[in-house]
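Presenting chain A:
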Amino acid sequence: MGILDIKDVGKRFGGLQALSDVTLNVEENTCHAIIGPNGAGKSTLLNCLIGKLIPDTGSVMFDGQSVLGRTPYEINQLGISRVFQTPEIFGDLTVFENMMIPIFAKRDGAFALDAISDFMSHKDVVEQAENELEEMNMADKRHMHAASLSRGDKRRLEIGMCLSQQPRLLLLDEPTAGMARADTNNTIDLLKEIKEERDITIAIIEHDMHVVFSLADRITVLAQGTPLVEDVPEKIKGHPKVKEAYLGESA
Partner candidate 1 sequence: MLGLSKKDTSLLIAVAVLVALAPVLLNPFPENSALAQFNAGYPDLMQRFVIFGIFAIGFNILFGLTGYLSFGHAAFLGAGSYAGVWMLKLLTINVIPAILISTVVAGLFAILIGYISLRRSGIYFSILTLAFAQMSFALAASVLTPITGGETGLQTALNDPRILDGVNDSGNIPAPNLFGLEMGDSLQVNVAGWLWTFNAGYYVAGIIMLIAFYVAIRIFRSPFGIMLRAIKSNQQRLNYTGLNTRPYMLACFVISGMYAGLAGGLMVAMDPLAGAERMQWTASGEVVLMTILGGVGTLIGPVLGAGLIKYFENIFSKINSNLLHKWFSFLPDGLEDFVVTIIYPFIGKGWHLTLGLMFMGVIIFLPGGLVELGQRISRSFSKNKNDAAEQKPAE
Partner candidate 2 sequence: MSKTTLTRRGVLKSGAVAGAGVALPTIFTASSAAAYMNEPTGSSVTLGFNVPQTGPYADEGADELRAYMLAVEHLNGEGDGGMMNTFSSKALTGNGILGKKVEYVTGDTQTKPDAARASARSMIEKDGAIMITGGSSSGVAVAVQALCQEAGVVFMAGLTHSNDTTGKDKKANGFRHFFNSYMTGAALAPILANEYGKDRKAYHLTADYNWGYTTEEAVRTSTEAMGWETVAAVKTPLATTDFSSFIAPVLNSGADVLVLNHYGGNMVNSLTSAVQFGLRAAEANGKQFQVVVPLYSRLMAQGAGKNVAGIYGTTNWHWSLENVAGSRYVGTNAFVQSFGAKYGFPPSQAAHTTYCQTLLYADACQRAGTFNPCGVQEALADFEFDGLGNGPTLYRGSDHQCFKDALVVRGKENPDSQFDLLETVDITPREALTYDPAIFGGELGTCNPGA
């Protein structure tokens, strides 16, 4: 039984069966990738995981609790942190402030009316934010406006913000989409580093094979709304069904 347990999930939009009988397990402390060609149902599945969509059938359990119908903040409080396709950070705030918010959220829960204390007086939070910035090699940028960071640094910050919450599952949604090759490689390196240094479970939804093969411990290939194969990367590489699915897309 993995930490994330997706069972028989099906979702229908009008006449289109977007997902059917999706069952997969993400084991703790592994990196599990879900890949598939465009239209395979990756985003629909993702939306089911984060509470945006409720599947018609099946269940999605995180550590024994259903995530279905929960709001994004509840899902985060369960221990799932999400990294977006395009980095979602607080552009108007400084890098340091960006880093503090998730730590506050982790410490104080979904809502805390602390309107009087100075936020810098919360030494534990400040310390943790400083450590996390060090980890991300961004300590020198702490006073910068987050919006003025480079694209790669924004991604770095976002991932750092997610990690600062010590999530039980890090959910990455096409983390390198639209990135230049150099930035993509940097991101891959960063994720590798994280994987090696921390005990963390990563689920990654990705289109780019290159990213997936360098990171994942296990890969699920999705095609036409249903899992095609699930195996270790080495086996997926030459798998005829996968080739067919990807070639079919380009045909």
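By our rule, a contact is a pair of C-beta atoms (placed from the backbone, for glycine too) under 8 Å apart; a residue touches a chain by one contact, two chains touch by 3 or more; residues count from 1.
Regarding candidate selection, all candidates are chains of the complex that A comes from, given by their letters.
These numbers come from a predicted model, not from an experiment.
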Given options 1 or 2, the chain of this complex that touches chain A: 1
Touching residues on chain A, where the partner in the complex is candidate 1: 50, 71-73, 76-77, 81-82, 84, 88-94, 97, 100-102, 104-106, 108-122, 143, 145, 161, 165
